[in-house]
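In this view, the complex is presented without one of its protein chains, the others remaining in place.
Labels run A, B and C following the written order; every chain starts at residue 1.
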Amino acid sequence: MHLFGSSHGPCVGCIVDGLPMNTVIPKERIADEMKLRKPKDGIGTPRKEKDIVEITGDMNGRAFGVPITMTIRNENTHGSSYSEFSHKPRPGHADLPALMRFRDFDIRGGGPFSGRLTAPLVAAGAVMKDLLGSKGIEINAFTRSVGNIEDPEEGVNEIQLTDTRARTPELDVLMKKEILEASEDGDSVGGVVECIVTGLPIGFGGIWFEGLDSEIASAMFSIPAVKGIEFGKGFELSGMRGSESNDPYTVISGKVTAEKNSMGGIVGGMSNGMPMTFRVAFKPTPSISKEQSTVDLKTMTQTTIKINGRHDPCIVPRAVSVVEAVAAIVVADQAKEAGLFDQ
Amino acid sequence: MHLFGSSHGPCVGCIVDGLPMNTVIPKERIADEMKLRKPKDGIGTPRKEKDIVEITGDMNGRAFGVPITMTIRNENTHGSSYSEFSHKPRPGHADLPALMRFRDFDIRGGGPFSGRLTAPLVAAGAVMKDLLGSKGIEINAFTRSVGNIEDPEEGVNEIQLTDTRARTPELDVLMKKEILEASEDGDSVGGVVECIVTGLPIGFGGIWFEGLDSEIASAMFSIPAVKGIEFGKGFELSGMRGSESNDPYTVISGKVTAEKNSMGGIVGGMSNGMPMTFRVAFKPTPSISKEQSTVDLKTMTQTTIKINGRHDPCIVPRAVSVVEAVAAIVVADQAKEAGLFDQ
Amino acid sequence: MHLFGSSHGPCVGCIVDGLPMNTVIPKERIADEMKLRKPKDGIGTPRKEKDIVEITGDMNGRAFGVPITMTIRNENTHGSSYSEFSHKPRPGHADLPALMRFRDFDIRGGGPFSGRLTAPLVAAGAVMKDLLGSKGIEINAFTRSVGNIEDPEEGVNEIQLTDTRARTPELDVLMKKEILEASEDGDSVGGVVECIVTGLPIGFGGIWFEGLDSEIASAMFSIPAVKGIEFGKGFELSGMRGSESNDPYTVISGKVTAEKNSMGGIVGGMSNGMPMTFRVAFKPTPSISKEQSTVDLKTMTQTTIKINGRHDPCIVPRAVSVVEAVAAIVVADQAKEAGLFDQ
Partner (left out) sequence: MHLFGSSHGPCVGCIVDGLPMNTVIPKERIADEMKLRKPKDGIGTPRKEKDIVEITGDMNGRAFGVPITMTIRNENTHGSSYSEFSHKPRPGHADLPALMRFRDFDIRGGGPFSGRLTAPLVAAGAVMKDLLGSKGIEINAFTRSVGNIEDPEEGVNEIQLTDTRARTPELDVLMKKEILEASEDGDSVGGVVECIVTGLPIGFGGIWFEGLDSEIASAMFSIPAVKGIEFGKGFELSGMRGSESNDPYTVISGKVTAEKNSMGGIVGGMSNGMPMTFRVAFKPTPSISKEQSTVDLKTMTQTTIKINGRHDPCIVPRAVSVVEAVAAIVVADQAKEAGLFDQ
């Protein structure tokens, strides 16, 4: 999977290679997933993009051994509001390192560091989710928390589709309120996305640097604003004793399973047959309209900025699709390596 | 960096390729780092290994374009105590997936999933730390917590060398006690390692799937028992607002810097010039001598096991060196890519 | 460098990543090189393509750390004449293996195996030639032979630009005649392209599987119709003695050089400072209008076909640009690895 493009260039896109022969390129599902990633009224950015995915490289809707290229035009770009930031880096953004590293860096929309690059990830992820689904592997994510509102339920059974991607309409109302309050204050808010992957066979994954958790973690940090990841009980495990953290095995309907899932379904980089669960921490959107201190790189003096561009007060509702997509890309990759699609 | 070997085979080791021409292979430093990884009396496993690193591929102590191979013999292996686990997988270990995946898997010491494989990581890391030090990049880790004992200090200044790798002798006493109590109960305990990397130039890192945080995260999960990672304030950021999480920039002595470091020195996969800080969560050692439920894979019935082999009641004190080494391997790799060693 | 597209799909193209920061994307040079690859009247295919290269990923005409995508539309596609070959594979083409391997393989124009894919190679090569030129590395190829007409000159000094890419107008006349005669017979003809790379520093290259000759050879075979490659005196060396094949060293103007260049400038996978020279053998275009035997895969009986599509009676004149481009891609890659662009 190779990304290309940037936020305010003509397009963003990706090349997907290595798809098993005859993999269906599910155009409707791609469109549906792109829709889920779109900003929701009130809680999302007013920048609206059609997000039509142009696909080349398939033959009659199937992959046949050459890369699939998916291109999404950027249509709704307003670059004018960014000129100030080309010498006054926005705190929390990639501006400062980008400006120091790249001569004449195009700061508009964060350039290649923009969340806009998650659009092709979602498109590629839709292909992979479809492919994995045909092998009984399902990937579902939801908003575990937004700011101080946290979904308290432990064993998650049902996930309803809401604007904030909270699991229930009740939580959706609370999370929406949290986002709107931040927005009204000219501020933003962070949150946590939780992802559950079911259907992985016991032993699925890799070893050492190719462990399933290694590759999932790596890929998640490629999503802008991610600052942490934990599998199963994660950081909580560090305060436990082994007798509490170990998941004892048992037999149910003739199959080995674990009695609980503190490990998040992963041991030694491989699936132990339990659902793989992990949580991804997103920082608040760095773009806020409150005044912030920064430095004018031309004069090397302290100054202040206000960011008035279009942005999401909370990225989490849109990130849920992205987390699913990125997980699908990694799992499909390892499934291919394991020969799962040759069977 | 390619690992080889397993816990109870003849040796473990690694091949390090791509070292800049004339990189010093610092034999004393390698030996010193290997010593830091050794179990400490009372709080570590009684399995003692000499951990002498045999090095080939250098010329008069320097790299000259061919891979460096580092081999460490396994001398103190007692395999007899493991036979039971070849059909009764130990909870929390890689046994179940390994047994399902690999026919005739050699369960002894966890085979390739053993912490023994961290020995060559430490050896390779010593080379990289030395190399990075010559460019002003320093990597230091310490034990942030063990079980319920947590180092409360925020801005870490000084790190003293103690048995538990706690930052101070006072914390060392408390953490030792926590470990010994678990050990006396036939149990184990987890903890958190914190790592600080200083001297990275602004803009250091990569983009998308090659971000510095992506590659650090990926590599950390290759260390056995790691279940989570967070940069800067990490998961805490998800509950914050942007006005609180953003790190405003300022000028000190003519240089751009940030007023605080919630981001852990990383934005957009690149260094913003602040120290890169991250925390790694370790689960408790899965080997405990308390009775645990598991399944007998021959009869597919529930049974119990007790693990009486040699093991560390807490892996964290030894993992501190490993976290440093793995961070050094990743940073050196990206430094090479950035041409830092050509200057 | 990742290719995408196929002969009769909407486009062909490539993604170029890893360009040094601020590499100029030389739009005019790209257009010029595309022109050189175009078929020449009389000796080339009547399929005419505008070959306009759309570029995304640059900033104000320079690379800035994200991949450059170059896309070339397919405009002049006549697919109708190919239907017969979907069950009667054309000898010498990739049809038979492609039809056996890929279900519903789109045979039109050879699909992804078409020479059409060399268009994005030439576009990428133009960027690389420009970049290498700025470091004093020049790449020049010419037609060494077409059918029975061979350029007899050993030490090549001047290369003039002719339709057949023969070095001189005199040779051009002879080679054109050779091509036209084959064409008039409803036949095709092969040839040899020779390539000379100057300006490589002594020691440039890699070792083992990454030798400069290894990577050049690998890349050349990715050009359709290539069947052989030799460096320096190549196959002739196999009949020599060492006292004849070794190139003795001498000193000219204070610099080490070799007295002759049997080795083609490469020893041990690295440059010895002499011009790197190699020859690439192209088979005759497999598309000929003469009747040929083949098999009807539906009935599994022998049959005959005649190929009446548009094709080049000799691919060599157009392949000269492609050989240069592919050499430039490989050399630029190794130059980057060697830190040549960091200086």
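Quick note on the criterion: a residue touches a chain if its C-beta (ideal position, glycine included) is under 8 Å from a C-beta of that chain, and two chains touch if they have at least 3 such contacts.
Here the structure is a predicted model, which means the values were calculated and not measured.
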| item | value |
| --- | --- |
| Selected from B:Gly13, B:Gly147 or B:Gly205 as touching the chain missing from the view | B:Gly13 |
| Residue among C:Ser86, C:Asn140 or C:Ser245 that touches the chain left out of view | C:Ser245 |
| Chain not shown: contacting residue from C:Ile72, C:Ala166, C:Val197 or C:Val267 | C:Val267 |
| Chain C residues touching the omitted chain (full complex) | 1, 3, 89, 91-94, 96-98, 100-102, 110, 112-113, 117, 145, 147-148, 182, 185, 187-192, 201-205, 207-209, 211, 213-215, 217-222, 224, 226-235, 237-251, 254, 256, 258-259, 263-264, 267-273, 281-288, 290, 292-295, 297, 300-302 |
| Positions on chain A contacted by the hidden chain, ascending | 65-66, 207, 339, 342-343 |
| For chain B, the residues touching the chain missing from this view | 2-6, 9-11, 13, 15, 17, 21-22, 56-57, 59-60, 62, 64-67, 69, 101-106, 111-112 |
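Criterion: only the chains that are shown with their structure count from here on.
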| item | value |
| --- | --- |
| Centroid spacing, where centroids are CA-atom means, of chain B and chain C in whole angstrom | 47 |
| Between chain B and chain A, distance of the C-alpha-averaged centres to the nearest whole Å | 26 |
| For chain B, residues that touch 2 or more chains besides their own | 207 |
